[in-house]
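The complex is shown incomplete by one protein chain, all other protein chains being positioned as in the whole.
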Amino acid sequence: MPATTLPPLTLVLGGARSGKSTHAERLLTALPAPWAYVATAEAWDAEMRQRIDVHQARRGSGWISYETPLDLAGVLSGDAAGSPCLVDCLTLWVSNLMHARRDIAQEADVLIEALSKRTAPCIMVSNEVGLGIVPDNALARQFRDEAGRLNQRIAAVADRVLFVAAGLPMNLKG
Amino acid sequence: MPATTLPPLTLVLGGARSGKSTHAERLLTALPAPWAYVATAEAWDAEMRQRIDVHQARRGSGWISYETPLDLAGVLSGDAAGSPCLVDCLTLWVSNLMHARRDIAQEADVLIEALSKRTAPCIMVSNEVGLGIVPDNALARQFRDEAGRLNQRIAAVADRVLFVAAGLPMNLKG
Partner (left out) sequence: MPATTLPPLTLVLGGARSGKSTHAERLLTALPAPWAYVATAEAWDAEMRQRIDVHQARRGSGWISYETPLDLAGVLSGDAAGSPCLVDCLTLWVSNLMHARRDIAQEADVLIEALSKRTAPCIMVSNEVGLGIVPDNALARQFRDEAGRLNQRIAAVADRVLFVAAGLPMNLKG
């Protein structure tokens, strides 16, 4: 797709190891560099630090990386406001917010407000986690509900929504 | 979609918190009221009663509610026979039948027979539960198999089948 057709907000949904992040990177890098990579993962220990560094090295030059486990809106409307941007991923953000005992509906309001003010394109990657058996664990059920609700809210404001399976996108919207 | 185009039987599949029920309600309420809401959930206790009441209040007026944990065919060919109807949901019905030690294949025969005699449109909501890791638990595996088989049988007789993710429908049939 020509660079000029990437809309303001794209949501890329998919399962674990579905190729959703790679697909999102390919869409974004069709635009001219530099690109912002906004990671919601946090380096808690040396192993995690190393995994994040490996990912950065794989992406190569042209990327500016941000790590923001909680304040996604701040980065998207602050340092990364002017750049085409990849957020990877919303599901981990929900998990981080739950651990920090934040109100997720309220955080989603703030995020959607920040997204509405951007002009540079943004691609958000998110997991679909509701297509298995109901988890035994109450916290896992709550997480699944929160992640599903956030996906619905972002999809509602997104210009384009894709569902990726085995590396291949299906068009849900836009 | 214009009201006159809603076919006799629509199946709406999706994950937990995928927006499938909301999408189904929107399709049905494009037809003139009253609409039948056929819930397979049962109020076992005060908390469950309250949750069901909250759902009813949210749907607003124009709806006639039925609660039928087991006898879906009876309601669909009885009290709700003449009304456009939303069944929410088939997956919970399978779970209820398993608890009641009913023969699910046989119950599905009776349900499909009842559906074939209706003339008012019916939308059935169901969960897709087979896209995660194989459950450790034998009962969960059996439930997953029964739910999957029922989805296939209803899809085979449905005029239209939709798969909803993040609130957005994909067309599988019709």
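Think of it as A and B in the order they're written, each chain with its own count starting at 1.
As a working rule, a contact is a pair of C-beta atoms (placed from the backbone, for glycine too) under 8 Å apart; a residue touches a chain by one contact, two chains touch by 3 or more.
Worth saying up front: this structure is predicted, and the values here are computed from it rather than measured.
Trainee: Going by the contact rule already stated, which one of A:Ala73, A:Cys89, A:Leu131 or A:Val161 would touch the omitted chain in the full complex?
Mentor: Once the missing chain is taken into account, the touching residue is A:Leu131.
Trainee: For chain B, which residues lie in contact with the unshown chain of the complex?
Mentor: Those residues of chain B that touch the unshown chain are 11, 13, 15, 128-134, 136, 144-145, 147-149, 151-152, 154-156, 161, 163, 170, 172-173.
Trainee: List every residue of chain A that touches the chain not included in the displayed model.
Mentor: 14-19, 128-133, 135, 137, 140, 143-144, 165-168, 170
Keep this in mind: only the chains that are shown with their structure count from here on.
Trainee: Using Cα averages as centroids, what's the distance between chain A and chain B in whole Å?
Mentor: 32
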